[in-house]
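Note that one protein chain is taken out, while the other chains of the complex remain in position.
Which chain is which? They are A and B, in the order written, and residues in each are numbered from 1.
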Amino acid sequence: MGAGDALLAIENLSVSLPGDQGPRRVLRGLDLEVERGQTYGIVGESGSGKSITALAVMGLLPDRARVEGRVLFDGHDLAQADERAMCRIRGNRIGMVFQEPMTALNPAHAIGRQIAESVILHEGASRKTARARALDLLDLAGIPDPASRIDDYPHQLSGGQRQRVVIAIALACRPDLLIADEPTTALDVTVQAQILELLTDLTERLGMSLILISHDLGVVASLCQRTAVLYAGRLVEEGPTAALLARHAHPYTAGLMAARPRLTARAGERLTAIRGTLPDPESVPAGCIFAARCPYVIDDCRAAEPALHEAGDGGHVARCIRLEAVA
Amino acid sequence: MSELAASPAAPRRRRRLSLRPNLVIGTCLIALMIAAALLSLVWTPTPLGTMDMMSRLAGPSAAHWLGADHFGRDVLTLLLVGARNSLGIAFAAVLLGGAVGVFLGLFAAARRGWAEEVIMRFADFAFAFPAVLAAIIVTALLGVGSTTTVIAIAVANVPVFIRLSRATGVDIWSRDFILAARSAGRGPLHITVRHVLPNASGVLLVQATTQLALAIVIEAGLSYLGLGLQPPAPSWGKMLNDAQTHMGSQPLLAIFPGLAIAIAVLGFNLLGDGLRDLLDPRLRRTR
Partner (left out) sequence: MWLTLFRRLAGLVTALFVTALVAFILIDLLPGDPALDMLGTQATDETLAAAREALGLNRSPLERFLDWIIGIPVGDFGISYRYRIPVSQMIAEGAAVTVPLGLMAVLFTTAIALPLGVYAAANQGRAGDSAVMAFSQIGLAVPNFWFAVLLILLFAVTLGWFDAGGFPGWDAGFLPAVKALLLPAFALALPQAAIIARVTRSAILDVMGQDFVRTARAKGLSRRAALWRHALRNAMIPVVTVMGLQFAVLLAGSVIIENVFYLPGLGRLIFLAISQNDAVVVRNMVLLLAGMIMVVNFLVDLTYALINPRLRGT
């Protein structure tokens, strides 16, 4: 890590949410950097802290969440920014695409109006200009015959089309960074591929950076130049995607890879599942957070939490003391 | 966002039993009302029916702590006996209306089919009528009197209980333990009495508490209109009506009975809210 040209640099970011028994730390000491024009993947199960990271960058965590650390976006610390400053950045310089296209759009407004809203808000455009831009954006997002759809309401569109509209909204002001949080999870398999293709295509054409958040290592692997793996609110592995795939250094990443269904799997071959469940964030054990589920665990793993160890070229690191054994 | 949505589903007992202001205040207010009602059975400041003509429309004094009305009757005495009448009618009416409603509702849930259809159509229709109006209409049909008042308020309660117990019943019927009981060869009556009713009782109790508040208001409204308890039986609503006539000379008369009604209603409402929170911790957060 440590390239100077980072668009987004997250430094030692921790997030606590209020829980029934005091605050729960859902993200602990996260460091990562996204360069301009880079596609960056964040992988983890639900509860790993990946969506929390996205919301922390956007400043959309619940009011009572406590945030520590720095979120440097283009040199400015978003974690310290006040609400007005954040409103100028959201939707303008950072766009976000959500998991549920069925509910992410306001059912009471036509889609054109929902896209135009950002343009009017951030660029002070007139309704007419904004509408023209909305048309372009719909076209850009791959909605066929946008002129006839612009006054449709969300319920008149399919899930895939709605996700295209959400993407159009996120792109409305040509942001520098697009965060896509599980953008295809709720969609049909065939549509998933189209949406992912659209996202990478647009990232390239518009020269944006993309953070793609997914539980599916395969999806991230196919699109992202760099990948971070989160487990129970902790970064466990990070590096160039190719290096990560060639050698999943952390046992958890290895487990994720093995748990993926493959087309090449022979009939009768069973999917490997990772043993056990996520630890309760309220009672994180002293040592390695993955120790309880790790097949390579030794006594030293439970003594103290491992630091990030270098696992390969390009800053490939993993939070594991048994790197040799895993490889 | 999935992390945020996944708040812990398992309620923590320790927190559930912690003191809730709703429950505490509600319980206190209702305890006060019940105490007043019970006290009136053994003691009142003056015997009921005493008219102290010298103290007509008098303000609070040592002899009459809350003053006296236009017949010289002690206001506190009337309020205490009024509490007994009001609570008595409310409890009787909700019990009666609840019993009929729950019977029909659980019957509909157990039988389904056309019986359910008929019962629910009726309930929907009757539910559209505000309780006060239903009570007034029933009173019109039966003629005034305390029995009529109980029946009128009970009738107004029936559709609420039909809808609630049927909805709860249908939900319970779809659960696994019912399937188990059915496969064990248990009939609908047995299942309703042994499984459905106990599981629905919490929800029904909460509703009954809220309905008691409504019953108090209806009773007071009916007696204000002269369609409820007949004189000389003391009733808060009737006291308010009398007070209105003599408001110019003794405004306090219009304060105390209304306060009594409001306290009773507030008490039952808070108690109902508190019980609901206690029984369904999931709703607790959304309030």
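Worth a mention:
In the analysis below, a residue touches a chain if its C-beta (ideal position, glycine included) is under 8 Å from a C-beta of that chain, and two chains touch if they have at least 3 such contacts.
This one's a predicted model, so the numbers in the text were calculated from it and none came from an experiment.
If you put the hidden chain back, the residue from A:21, A:126 or A:156 that touches it is A:156.
Here the missing chain is touched by one residue of A:87, A:132 or A:292, and it is A:87. Checked against the hidden chain, the listed residues B:40, B:55, B:77 or B:139 yield one contact partner: B:139.
Only one residue in the set A:169, A:210, A:223 or A:289 touches the chain that does not appear here, and it is A:169.
Annotation for subunit A: contacts to the undisplayed chain at residues 58, 60, 83-84, 87-92, 95-96, 98, 100, 103-109, 114, 117-118, 121-122, 153, 155-156, 166, 169-170, 172. If you put the missing chain back, the residues of subunit B touching it would be 1, 125, 128-133, 136-137, 139-141, 213, 217, 220-221, 224-227, 237, 240, 243-244, 247-248, 251, 254-255, 257-258, 261-263, 265-266, 269-270, 286-287.
Keep this in mind: only the chains that are shown with their structure count from here on.
Annotation: 53 Å between the Cα-based centres of subunit A and subunit B.
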